[in-house]
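All remarks here apply to the structure that follows.
Every protein chain except one is present and positioned as in the full complex.
Moving on, here comes chain A:
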Amino acid sequence: MSKTTGPDTKQIQYDRQLRLWGDHGQKSLEVGRVCLIGANALGTEILKALVLPGLGSFTIIDHQLVTLADCGSNFFVHPSMIDQSRARVTCDLLKQLNPDVHGTFVDKPSIDDLLKQNTFDFAQFSVVITANLPYNTLTILANHLWTLKVPLIIARTYGFIGTIRLQLVEHFILEAHPDDTIPDLRLDRPLKSFINHCNSLDFDNLTREEHLHMPSLIILFKTLQQWQKQTNRTDLPRIRKEKDEFKQILEQLSHHSAYDANDINRSLENFDEAKRTIPSRLVSTVIPSTINDLFQDRSCLELSNQSNIFWFIINAIKLFTQNEGHGLLPVRGDVPDMITNTNSYVKLVEIYQEQAKKDCDIIYNYLIDLLKKHNRYSNEQATLHDLVHIYCKNASFLKVLRTSSMKNDDDLLKKYIEQLSFESSPDEPEPEICWYIGLRLCDSFYEKFNRYPGEFPLSINEMDTDQRQLEIDLNDLKQIGKQIINLDKQQGAVRENILEELTRYGASELHSISAFIGGCCAQEAIKLITHQYVPIDNVLVYNGIRQSTSVFKF
(Lines give C-alpha, C1' and ligand atoms only; values in the text may rest on other atoms or scores of the structure.)
Protein backbone atom coordinates (compact mmCIF):
# COMPACT_ATOMS: atom_id res chain seq x y z
CA MET A 1 0.00 0.00 0.00
CA SER A 2 2.72 2.38 0.96
CA LYS A 3 4.44 3.87 -2.04
CA THR A 4 7.45 5.84 -1.04
CA THR A 5 8.65 7.36 -4.23
CA GLY A 6 9.75 10.90 -4.89
CA PRO A 7 11.17 13.25 -2.29
CA ASP A 8 13.71 11.92 0.12
CA THR A 9 12.52 9.96 3.10
CA LYS A 10 13.80 12.50 5.57
CA GLN A 11 11.48 15.15 4.23
CA ILE A 12 8.57 12.67 4.44
CA GLN A 13 9.54 11.42 7.86
CA TYR A 14 9.52 14.90 9.36
CA ASP A 15 6.71 16.30 7.20
CA ARG A 16 4.19 16.66 10.03
CA GLN A 17 6.49 18.67 12.27
CA LEU A 18 7.98 20.81 9.50
CA ARG A 19 4.55 22.34 9.42
CA LEU A 20 5.12 23.54 12.98
CA TRP A 21 8.66 24.86 12.98
CA GLY A 22 9.66 24.94 9.31
CA ASP A 23 12.80 23.81 7.52
CA HIS A 24 15.07 26.20 9.35
CA GLY A 25 13.63 25.06 12.71
CA GLN A 26 14.33 21.50 11.69
CA LYS A 27 17.89 22.46 10.70
CA SER A 28 18.48 24.04 14.10
CA LEU A 29 17.16 20.92 15.77
CA GLU A 30 19.42 18.74 13.65
CA VAL A 31 22.51 20.56 14.92
CA GLY A 32 21.20 20.68 18.49
CA ARG A 33 23.23 18.89 21.15
CA VAL A 34 21.52 17.81 24.32
CA CYS A 35 23.05 16.45 27.51
CA LEU A 36 20.83 14.35 29.75
CA ILE A 37 21.81 13.62 33.32
CA GLY A 38 19.85 10.66 34.67
CA ALA A 39 18.71 7.82 32.39
CA ASN A 40 15.67 7.02 34.51
CA ALA A 41 12.12 6.77 33.13
CA LEU A 42 11.76 10.55 33.09
CA GLY A 43 15.11 11.06 31.38
CA THR A 44 14.47 8.51 28.64
CA GLU A 45 10.98 9.88 28.01
CA ILE A 46 12.52 13.31 27.46
CA LEU A 47 15.14 11.99 25.10
CA LYS A 48 12.64 9.85 23.23
CA ALA A 49 10.60 12.93 22.38
CA LEU A 50 13.78 14.65 21.15
CA VAL A 51 15.26 11.74 19.21
CA LEU A 52 12.07 11.02 17.26
CA PRO A 53 11.81 14.51 15.73
CA GLY A 54 15.48 14.36 14.73
CA LEU A 55 17.72 16.02 17.32
CA GLY A 56 21.37 16.29 16.26
CA SER A 57 23.00 14.41 19.11
CA PHE A 58 22.61 13.50 22.73
CA THR A 59 24.91 12.53 25.56
CA ILE A 60 23.67 10.57 28.56
CA ILE A 61 25.49 10.99 31.86
CA ASP A 62 24.55 8.27 34.33
CA HIS A 63 26.77 6.05 36.41
CA GLN A 64 24.05 3.77 37.79
CA LEU A 65 23.33 0.18 36.86
CA VAL A 66 19.95 -1.08 35.74
CA THR A 67 17.81 -2.30 38.63
CA LEU A 68 14.57 -4.26 38.71
CA ALA A 69 12.81 -1.06 39.73
CA ASP A 70 13.94 0.57 36.49
CA CYS A 71 12.27 -2.18 34.50
CA GLY A 72 8.97 -1.33 36.12
CA SER A 73 8.87 2.25 34.94
CA ASN A 74 11.40 2.69 32.16
CA PHE A 75 10.45 1.56 28.68
CA PHE A 76 14.05 1.52 27.54
CA VAL A 77 15.35 -1.14 29.90
CA HIS A 78 14.51 -4.80 30.15
CA PRO A 79 14.91 -7.34 32.97
CA SER A 80 17.65 -9.04 30.93
CA MET A 81 19.74 -5.86 31.29
CA ILE A 82 19.82 -5.77 35.07
CA ASP A 83 23.23 -4.76 36.45
CA GLN A 84 24.38 -3.38 33.12
CA SER A 85 25.27 0.27 32.70
CA ARG A 86 22.01 2.18 32.50
CA ALA A 87 23.56 4.91 30.37
CA ARG A 88 24.75 2.38 27.80
CA VAL A 89 21.59 0.32 27.42
CA THR A 90 19.28 3.32 27.21
CA CYS A 91 21.63 5.04 24.78
CA ASP A 92 21.54 2.00 22.50
CA LEU A 93 17.79 1.69 22.53
CA LEU A 94 17.20 5.40 22.07
CA LYS A 95 19.50 5.46 19.06
CA GLN A 96 17.37 2.74 17.47
CA LEU A 97 14.41 5.10 17.46
CA ASN A 98 16.01 7.25 14.82
CA PRO A 99 19.17 6.32 12.94
CA ASP A 100 19.75 9.99 12.05
CA VAL A 101 20.53 10.87 15.66
CA HIS A 102 23.96 10.57 17.25
CA GLY A 103 24.08 9.24 20.78
CA THR A 104 26.89 8.85 23.31
CA PHE A 105 27.06 8.18 27.01
CA VAL A 106 29.29 8.71 30.03
CA ASP A 107 28.87 6.05 32.73
CA LYS A 108 32.11 6.79 34.52
CA PRO A 109 32.83 8.82 36.50
CA SER A 110 29.61 9.89 38.19
CA ILE A 111 28.20 13.34 37.61
CA ASP A 112 29.46 14.42 41.03
CA ASP A 113 33.00 13.43 40.14
CA LEU A 114 32.72 14.99 36.70
CA LEU A 115 31.80 18.27 38.35
CA LYS A 116 34.60 17.97 40.90
CA GLN A 117 37.20 17.25 38.23
CA ASN A 118 35.82 20.13 36.19
CA THR A 119 37.26 18.70 32.99
CA PHE A 120 34.06 17.75 31.21
CA ASP A 121 33.09 20.26 28.56
CA PHE A 122 29.49 21.28 29.24
CA ALA A 123 29.81 24.29 26.98
CA GLN A 124 29.46 22.04 23.92
CA PHE A 125 25.73 21.53 24.58
CA SER A 126 22.80 23.58 23.41
CA VAL A 127 20.82 22.45 26.44
CA VAL A 128 21.54 20.41 29.54
CA ILE A 129 18.62 18.51 31.06
CA THR A 130 18.56 16.88 34.46
CA ALA A 131 16.04 14.22 35.41
CA ASN A 132 15.47 13.76 39.14
CA LEU A 133 18.98 14.85 40.03
CA PRO A 134 19.57 15.24 43.81
CA TYR A 135 19.58 18.85 44.97
CA ASN A 136 23.19 19.05 46.05
CA THR A 137 24.59 17.92 42.75
CA LEU A 138 22.04 20.03 40.94
CA THR A 139 23.12 23.29 42.59
CA ILE A 140 26.75 22.68 41.71
CA LEU A 141 25.85 21.86 38.12
CA ALA A 142 23.47 24.80 37.88
CA ASN A 143 26.14 27.25 39.06
CA HIS A 144 28.61 25.79 36.62
CA LEU A 145 26.19 26.10 33.71
CA TRP A 146 25.21 29.62 34.78
CA THR A 147 28.77 30.79 34.32
CA LEU A 148 28.98 28.95 30.99
CA LYS A 149 25.63 30.49 29.96
CA VAL A 150 24.40 27.04 28.92
CA PRO A 151 20.60 26.68 29.26
CA LEU A 152 19.52 24.18 31.92
CA ILE A 153 16.20 22.40 32.21
CA ILE A 154 15.55 20.76 35.55
CA ALA A 155 12.90 18.06 35.28
CA ARG A 156 11.49 16.19 38.21
CA THR A 157 8.74 13.71 38.97
CA TYR A 158 7.79 12.73 42.46
CA GLY A 159 4.69 10.59 42.85
CA PHE A 160 1.79 12.47 41.33
CA ILE A 161 3.74 15.72 41.18
CA GLY A 162 5.97 16.86 38.35
CA THR A 163 8.04 20.03 38.01
CA ILE A 164 10.13 21.75 35.37
CA ARG A 165 12.46 24.64 36.05
CA LEU A 166 14.37 26.56 33.42
CA GLN A 167 17.61 28.31 34.23
CA LEU A 168 18.45 30.72 31.42
CA VAL A 169 21.00 33.48 31.60
CA GLU A 170 19.62 34.92 28.38
CA HIS A 171 17.43 33.16 25.86
CA PHE A 172 16.47 34.87 22.63
CA ILE A 173 13.11 34.22 21.05
CA LEU A 174 13.34 34.98 17.37
CA GLU A 175 10.06 33.52 16.17
CA ALA A 176 7.47 33.75 18.90
CA HIS A 177 4.60 32.49 16.69
CA PRO A 178 2.02 34.67 18.40
CA ASP A 179 -1.54 33.40 18.21
CA ASP A 180 -2.92 36.18 16.14
CA THR A 181 -1.12 39.01 14.52
CA ILE A 182 -2.33 42.11 12.79
CA PRO A 183 -0.74 42.28 9.35
CA ASP A 184 1.87 44.98 8.93
CA LEU A 185 0.30 47.03 6.12
CA ARG A 186 0.71 50.58 7.46
CA LEU A 187 -2.24 52.40 5.91
CA ASP A 188 -1.61 55.20 8.41
CA ARG A 189 2.05 55.43 7.39
CA PRO A 190 1.82 54.20 3.79
CA LEU A 191 4.88 53.11 1.86
CA LYS A 192 5.84 55.51 -0.90
CA SER A 193 5.61 52.85 -3.55
CA PHE A 194 2.16 51.94 -2.24
CA ILE A 195 0.96 55.54 -2.54
CA ASN A 196 2.36 55.75 -6.04
CA HIS A 197 0.65 52.54 -7.03
CA CYS A 198 -2.68 53.69 -5.60
CA ASN A 199 -2.43 57.09 -7.22
CA SER A 200 -1.75 55.48 -10.56
CA LEU A 201 -5.20 53.89 -10.38
CA ASP A 202 -7.84 56.31 -11.56
CA PHE A 203 -10.65 55.34 -9.28
CA ASP A 204 -13.27 57.38 -11.07
CA ASN A 205 -12.68 55.77 -14.41
CA LEU A 206 -12.26 52.12 -13.65
CA THR A 207 -13.59 49.57 -16.04
CA ARG A 208 -16.08 47.21 -14.57
CA GLU A 209 -13.50 44.47 -14.56
CA GLU A 210 -10.96 46.61 -12.71
CA HIS A 211 -13.55 47.70 -10.19
CA LEU A 212 -14.46 44.09 -9.51
CA HIS A 213 -10.92 43.09 -8.85
CA MET A 214 -9.72 46.09 -6.90
CA PRO A 215 -7.96 44.66 -3.83
CA SER A 216 -9.65 45.58 -0.56
CA LEU A 217 -6.43 47.09 0.77
CA ILE A 218 -6.36 49.66 -2.02
CA ILE A 219 -10.07 50.32 -1.59
CA LEU A 220 -9.47 51.08 2.07
CA PHE A 221 -6.56 53.34 1.28
CA LYS A 222 -8.55 55.27 -1.34
CA THR A 223 -11.34 55.63 1.16
CA LEU A 224 -8.90 56.85 3.78
CA GLN A 225 -7.41 59.37 1.38
CA GLN A 226 -10.84 60.76 0.62
CA TRP A 227 -11.79 60.80 4.27
CA GLN A 228 -8.61 62.63 5.23
CA LYS A 229 -9.20 65.15 2.45
CA GLN A 230 -12.79 65.64 3.51
CA THR A 231 -11.98 66.07 7.20
CA ASN A 232 -8.61 67.72 6.74
CA ARG A 233 -6.89 65.13 8.88
CA THR A 234 -3.77 63.04 8.49
CA ASP A 235 -4.51 60.20 10.89
CA LEU A 236 -7.05 57.38 11.07
CA PRO A 237 -10.73 57.70 11.96
CA ARG A 238 -11.06 56.98 15.64
CA ILE A 239 -14.41 57.80 17.12
CA ARG A 240 -17.71 56.30 16.04
CA LYS A 241 -18.77 59.30 13.99
CA GLU A 242 -15.53 59.32 12.05
CA LYS A 243 -15.79 55.64 11.35
CA ASP A 244 -19.31 56.10 10.06
CA GLU A 245 -18.11 58.80 7.71
CA PHE A 246 -15.41 56.45 6.56
CA LYS A 247 -17.90 53.70 5.85
CA GLN A 248 -20.06 56.10 3.90
CA ILE A 249 -17.21 56.95 1.58
CA LEU A 250 -16.49 53.25 1.20
CA GLU A 251 -20.11 52.69 0.24
CA GLN A 252 -19.95 55.44 -2.39
CA LEU A 253 -16.84 53.94 -3.90
CA SER A 254 -18.55 50.61 -4.30
CA HIS A 255 -20.91 52.07 -6.88
CA HIS A 256 -19.91 51.85 -10.46
CA SER A 257 -21.60 53.33 -13.46
CA ALA A 258 -21.27 50.12 -15.42
CA TYR A 259 -23.71 48.28 -13.20
CA ASP A 260 -27.34 48.48 -14.07
CA ALA A 261 -30.02 48.93 -11.48
CA ASN A 262 -30.32 45.22 -10.78
CA ASP A 263 -26.69 44.94 -9.94
CA ILE A 264 -26.63 47.38 -7.11
CA ASN A 265 -27.99 44.94 -4.63
CA ARG A 266 -25.57 42.32 -5.64
CA SER A 267 -22.74 42.26 -3.17
CA LEU A 268 -19.26 42.98 -4.32
CA GLU A 269 -16.93 40.58 -2.60
CA ASN A 270 -13.93 42.89 -2.58
CA PHE A 271 -15.86 45.77 -1.04
CA ASP A 272 -17.40 43.44 1.51
CA GLU A 273 -13.92 42.30 2.38
CA ALA A 274 -12.80 45.92 2.74
CA LYS A 275 -15.61 46.60 5.19
CA ARG A 276 -14.93 43.42 7.10
CA THR A 277 -11.22 44.10 7.49
CA ILE A 278 -11.49 47.69 8.74
CA PRO A 279 -10.62 46.75 12.35
CA SER A 280 -7.40 44.98 11.40
CA ARG A 281 -6.32 47.37 8.62
CA LEU A 282 -7.03 50.77 10.12
CA VAL A 283 -4.59 50.44 12.97
CA SER A 284 -1.81 52.78 13.92
CA THR A 285 1.68 51.55 13.26
CA VAL A 286 4.00 51.92 16.25
CA ILE A 287 6.99 50.21 17.80
CA PRO A 288 5.68 47.81 20.48
CA SER A 289 6.75 48.69 24.01
CA THR A 290 8.48 45.32 24.38
CA ILE A 291 10.78 46.23 21.50
CA ASN A 292 11.44 49.68 22.93
CA ASP A 293 12.42 47.91 26.15
CA LEU A 294 14.90 45.84 24.18
CA PHE A 295 16.36 49.02 22.67
CA GLN A 296 16.87 50.36 26.20
CA ASP A 297 18.23 47.09 27.56
CA ARG A 298 21.70 47.32 29.08
CA SER A 299 22.98 44.62 26.76
CA CYS A 300 21.81 46.68 23.84
CA LEU A 301 23.29 49.94 25.11
CA GLU A 302 26.59 48.38 26.15
CA LEU A 303 27.41 46.50 23.01
CA SER A 304 30.81 44.85 23.15
CA ASN A 305 32.96 42.37 21.37
CA GLN A 306 31.48 39.67 23.63
CA SER A 307 27.85 40.52 22.98
CA ASN A 308 25.54 37.98 21.44
CA ILE A 309 24.69 38.49 17.77
CA PHE A 310 21.11 39.09 18.97
CA TRP A 311 22.17 42.38 20.53
CA PHE A 312 24.11 43.40 17.45
CA ILE A 313 21.02 42.90 15.31
CA ILE A 314 18.80 44.69 17.86
CA ASN A 315 21.24 47.59 17.67
CA ALA A 316 21.09 47.55 13.88
CA ILE A 317 17.29 47.56 13.97
CA LYS A 318 17.38 50.40 16.47
CA LEU A 319 19.62 52.42 14.14
CA PHE A 320 17.20 51.73 11.34
CA THR A 321 14.18 52.96 13.33
CA GLN A 322 16.07 56.14 14.24
CA ASN A 323 17.00 56.85 10.63
CA GLU A 324 15.49 55.32 7.51
CA GLY A 325 12.61 53.77 9.41
CA HIS A 326 11.32 57.13 10.65
CA GLY A 327 10.37 55.66 13.98
CA LEU A 328 9.02 52.40 12.63
CA LEU A 329 10.27 48.83 12.52
CA PRO A 330 11.22 47.24 9.18
CA VAL A 331 8.28 46.25 7.00
CA ARG A 332 7.32 42.62 7.57
CA GLY A 333 6.50 42.05 3.91
CA ASP A 334 3.58 39.66 4.28
CA VAL A 335 0.35 40.50 2.51
CA PRO A 336 -2.73 38.56 3.61
CA ASP A 337 -4.92 36.85 1.05
CA MET A 338 -7.34 39.10 -0.71
CA ILE A 339 -10.22 38.73 -3.12
CA THR A 340 -8.67 39.95 -6.34
CA ASN A 341 -7.02 38.66 -9.46
CA THR A 342 -3.50 37.36 -9.48
CA ASN A 343 -1.90 40.36 -11.12
CA SER A 344 -3.27 42.89 -8.66
CA TYR A 345 -2.34 40.71 -5.73
CA VAL A 346 1.14 40.07 -7.02
CA LYS A 347 1.61 43.79 -7.52
CA LEU A 348 0.76 44.41 -3.86
CA VAL A 349 3.02 41.61 -2.69
CA GLU A 350 5.81 43.10 -4.79
CA ILE A 351 5.38 46.50 -3.19
CA TYR A 352 5.55 45.22 0.37
CA GLN A 353 8.22 42.62 -0.27
CA GLU A 354 10.42 45.10 -2.07
CA GLN A 355 10.21 47.49 0.85
CA ALA A 356 10.84 44.62 3.28
CA LYS A 357 13.89 43.65 1.29
CA LYS A 358 15.18 47.23 1.25
CA ASP A 359 14.67 47.59 5.00
CA CYS A 360 16.34 44.26 5.57
CA ASP A 361 19.34 45.31 3.47
CA ILE A 362 19.71 48.58 5.36
CA ILE A 363 19.68 46.74 8.68
CA TYR A 364 22.15 44.24 7.30
CA ASN A 365 24.51 47.06 6.40
CA TYR A 366 24.16 48.62 9.84
CA LEU A 367 24.92 45.20 11.30
CA ILE A 368 28.05 44.76 9.22
CA ASP A 369 29.26 48.20 10.34
CA LEU A 370 28.60 47.35 13.96
CA LEU A 371 30.36 44.01 13.68
CA LYS A 372 33.35 45.61 12.04
CA LYS A 373 33.46 48.28 14.68
CA HIS A 374 33.62 45.60 17.41
CA ASN A 375 36.02 43.36 15.55
CA ARG A 376 33.43 40.66 15.18
CA TYR A 377 33.15 40.66 11.44
CA SER A 378 33.81 37.41 9.64
CA ASN A 379 32.87 36.22 6.19
CA GLU A 380 29.67 34.42 6.95
CA GLN A 381 27.65 36.95 5.07
CA ALA A 382 25.18 34.59 3.45
CA THR A 383 23.90 33.00 6.65
CA LEU A 384 23.98 36.36 8.36
CA HIS A 385 21.67 37.82 5.75
CA ASP A 386 19.17 34.99 6.27
CA LEU A 387 19.31 35.63 9.98
CA VAL A 388 18.65 39.33 9.56
CA HIS A 389 15.72 38.42 7.35
CA ILE A 390 14.19 36.30 10.15
CA TYR A 391 14.72 39.13 12.63
CA CYS A 392 13.06 41.64 10.33
CA LYS A 393 10.05 39.42 9.68
CA ASN A 394 9.58 38.95 13.41
CA ALA A 395 10.77 42.36 14.55
CA SER A 396 7.61 43.12 16.55
CA PHE A 397 7.81 39.87 18.51
CA LEU A 398 11.49 39.59 19.39
CA LYS A 399 11.98 38.78 23.01
CA VAL A 400 14.64 37.98 25.55
CA LEU A 401 13.98 35.65 28.45
CA ARG A 402 16.03 35.76 31.64
CA THR A 403 15.61 33.70 34.77
CA SER A 404 17.25 33.87 38.14
CA SER A 405 20.09 31.56 38.99
CA MET A 406 19.31 28.38 40.98
CA LYS A 407 21.36 29.68 43.88
CA ASN A 408 18.79 32.39 44.55
CA ASP A 409 15.94 29.91 44.69
CA ASP A 410 15.70 29.66 48.46
CA ASP A 411 15.40 33.42 48.84
CA LEU A 412 12.71 33.57 46.19
CA LEU A 413 10.95 30.63 47.77
CA LYS A 414 10.84 32.50 51.06
CA LYS A 415 9.10 35.39 49.36
CA TYR A 416 6.45 33.03 48.03
CA ILE A 417 6.05 31.53 51.50
CA GLU A 418 5.50 34.94 53.05
CA GLN A 419 2.92 35.77 50.43
CA LEU A 420 1.16 32.48 51.01
CA SER A 421 0.76 32.95 54.73
CA PHE A 422 -1.20 36.10 53.99
CA GLU A 423 -3.16 34.95 51.03
CA SER A 424 -4.26 31.39 51.42
CA SER A 425 -6.87 29.99 53.70
CA PRO A 426 -6.87 26.35 54.78
CA ASP A 427 -10.35 25.82 53.35
CA GLU A 428 -9.28 26.43 49.80
CA PRO A 429 -7.34 23.90 47.78
CA GLU A 430 -3.65 24.45 48.24
CA PRO A 431 -1.88 26.53 45.59
CA GLU A 432 0.48 24.51 43.41
CA ILE A 433 3.51 26.41 44.75
CA CYS A 434 2.99 24.54 48.03
CA TRP A 435 4.02 21.33 46.31
CA TYR A 436 7.17 23.02 45.05
CA ILE A 437 7.97 24.12 48.58
CA GLY A 438 7.19 20.63 49.87
CA LEU A 439 9.58 19.14 47.36
CA ARG A 440 12.32 21.52 48.52
CA LEU A 441 11.82 20.15 52.04
CA CYS A 442 12.14 16.62 50.68
CA ASP A 443 15.47 17.70 49.16
CA SER A 444 16.66 18.88 52.57
CA PHE A 445 15.54 15.56 54.00
CA TYR A 446 17.68 13.85 51.35
CA GLU A 447 20.69 15.96 52.24
CA LYS A 448 20.35 14.93 55.84
CA PHE A 449 19.48 11.23 55.49
CA ASN A 450 20.76 10.44 51.99
CA ARG A 451 17.31 9.17 51.00
CA TYR A 452 13.94 10.75 50.41
CA PRO A 453 11.16 10.60 53.03
CA GLY A 454 9.20 7.39 52.71
CA GLU A 455 11.89 5.89 50.52
CA PHE A 456 12.89 2.59 52.09
CA PRO A 457 12.54 -1.06 51.14
CA LEU A 458 9.04 -2.20 52.07
CA SER A 459 8.84 -5.12 54.42
CA ILE A 460 6.23 -7.28 52.87
CA ASN A 461 4.93 -9.00 55.95
CA GLU A 462 5.20 -6.22 58.44
CA MET A 463 2.87 -3.48 57.42
CA ASP A 464 3.14 -2.00 60.89
CA THR A 465 6.88 -1.50 60.60
CA ASP A 466 6.41 0.36 57.35
CA GLN A 467 3.70 2.48 58.83
CA ARG A 468 5.89 3.37 61.77
CA GLN A 469 8.78 4.26 59.51
CA LEU A 470 6.49 6.47 57.45
CA GLU A 471 5.44 8.30 60.58
CA ILE A 472 9.03 8.80 61.65
CA ASP A 473 9.91 10.16 58.21
CA LEU A 474 6.94 12.48 58.22
CA ASN A 475 8.00 13.81 61.61
CA ASP A 476 11.54 14.38 60.41
CA LEU A 477 10.19 16.16 57.37
CA LYS A 478 8.10 18.43 59.55
CA GLN A 479 11.12 19.18 61.72
CA ILE A 480 13.08 20.17 58.64
CA GLY A 481 10.18 22.37 57.64
CA LYS A 482 10.29 24.11 60.98
CA GLN A 483 14.01 24.77 60.72
CA ILE A 484 14.05 25.94 57.16
CA ILE A 485 10.91 27.92 56.72
CA ASN A 486 9.57 28.32 60.20
CA LEU A 487 6.65 26.07 59.39
CA ASP A 488 4.76 26.73 62.62
CA LYS A 489 4.28 30.36 61.81
CA GLN A 490 3.82 29.92 58.11
CA GLN A 491 0.92 27.54 58.30
CA GLY A 492 -0.48 28.54 54.95
CA ALA A 493 2.65 27.71 53.02
CA VAL A 494 3.00 24.01 53.61
CA ARG A 495 0.16 21.96 54.86
CA GLU A 496 0.48 18.76 56.71
CA ASN A 497 -1.48 16.84 54.10
CA ILE A 498 1.05 17.78 51.44
CA LEU A 499 3.94 16.54 53.56
CA GLU A 500 2.01 13.35 54.30
CA GLU A 501 1.33 12.80 50.64
CA LEU A 502 4.95 13.46 49.67
CA THR A 503 6.17 11.06 52.32
CA ARG A 504 3.76 8.43 51.05
CA TYR A 505 5.18 8.80 47.52
CA GLY A 506 8.67 7.91 48.73
CA ALA A 507 10.17 9.53 45.60
CA SER A 508 8.47 6.90 43.46
CA GLU A 509 8.34 7.50 39.74
CA LEU A 510 4.95 7.04 38.08
CA HIS A 511 5.23 6.41 34.41
CA SER A 512 2.29 8.50 33.29
CA ILE A 513 3.62 11.51 35.21
CA SER A 514 7.03 10.95 33.65
CA ALA A 515 5.42 10.75 30.21
CA PHE A 516 3.73 14.08 30.78
CA ILE A 517 6.77 15.87 32.17
CA GLY A 518 8.97 14.16 29.57
CA GLY A 519 6.84 15.53 26.75
CA CYS A 520 6.70 19.02 28.22
CA CYS A 521 10.40 19.08 28.91
CA ALA A 522 11.30 17.95 25.40
CA GLN A 523 9.00 20.63 24.03
CA GLU A 524 10.83 23.26 26.08
CA ALA A 525 14.17 21.93 24.86
CA ILE A 526 12.98 22.24 21.25
CA LYS A 527 11.85 25.81 21.92
CA LEU A 528 15.31 26.64 23.31
CA ILE A 529 17.18 24.95 20.48
CA THR A 530 15.11 26.42 17.63
CA HIS A 531 14.56 29.84 19.25
CA GLN A 532 10.95 29.46 18.21
CA TYR A 533 7.86 29.73 20.43
CA VAL A 534 7.92 31.11 23.96
CA PRO A 535 9.32 28.82 26.68
CA ILE A 536 7.83 28.44 30.14
CA ASP A 537 8.93 31.34 32.31
CA ASN A 538 10.24 29.57 34.29
CA VAL A 539 8.88 27.05 36.84
CA LEU A 540 6.06 24.67 35.98
CA VAL A 541 4.32 22.59 38.62
CA TYR A 542 2.09 19.75 37.44
CA ASN A 543 -0.37 18.23 39.85
CA GLY A 544 -1.52 14.84 38.57
CA ILE A 545 -4.12 14.49 41.29
CA ARG A 546 -6.04 17.46 40.10
CA GLN A 547 -4.78 17.47 36.50
CA SER A 548 -3.63 21.05 36.73
CA THR A 549 -0.50 23.06 35.98
CA SER A 550 0.75 26.39 37.25
CA VAL A 551 3.68 28.55 36.26
CA PHE A 552 5.82 30.59 38.65
CA LYS A 553 8.57 33.04 38.01
CA PHE A 554 11.86 32.41 39.76
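The rule is short, and it goes like this: a residue touches a chain if its C-beta (ideal position, glycine included) is under 8 Å from a C-beta of that chain, and two chains touch if they have at least 3 such contacts; residues count from 1.
Throughout what follows, contacts and distances are computed from a predicted model.
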| note | Omitted chain per UniProt, picking from "SUMO-activating enzyme subunit", "Ribosomal protein S10 domain-containing protein", "Gibberellin receptor GID1C-like" or "mannitol dehydrogenase", is "SUMO-activating enzyme subunit"
| request: Would you mind spotting which of A:H63, A:H78 or A:K243 touches the chain that isn't drawn? | output: A:H78
| Taking the entire complex into account, which one of A:D83, A:D180, A:E302 or A:D464 touches the absent chain? | A:D180
| task | Tell me which residue among A:N205, A:N343, A:N379 or A:N450 touches the hidden chain in the full complex. | result | A:N343
| Missing-chain contacts mapped onto chain A | 1-7, 9, 11-17, 19-20, 23-24, 41, 45, 48-49, 52-54, 72-75, 78, 96-99, 159-160, 176-180, 208-209, 212-213, 263, 266, 333, 339, 341-343, 345-347, 349-350, 353-354, 356-357, 360, 382, 385-386, 389, 429, 497, 501, 504-505, 508, 510-520, 522-523, 526, 533-537, 540, 542, 544-551
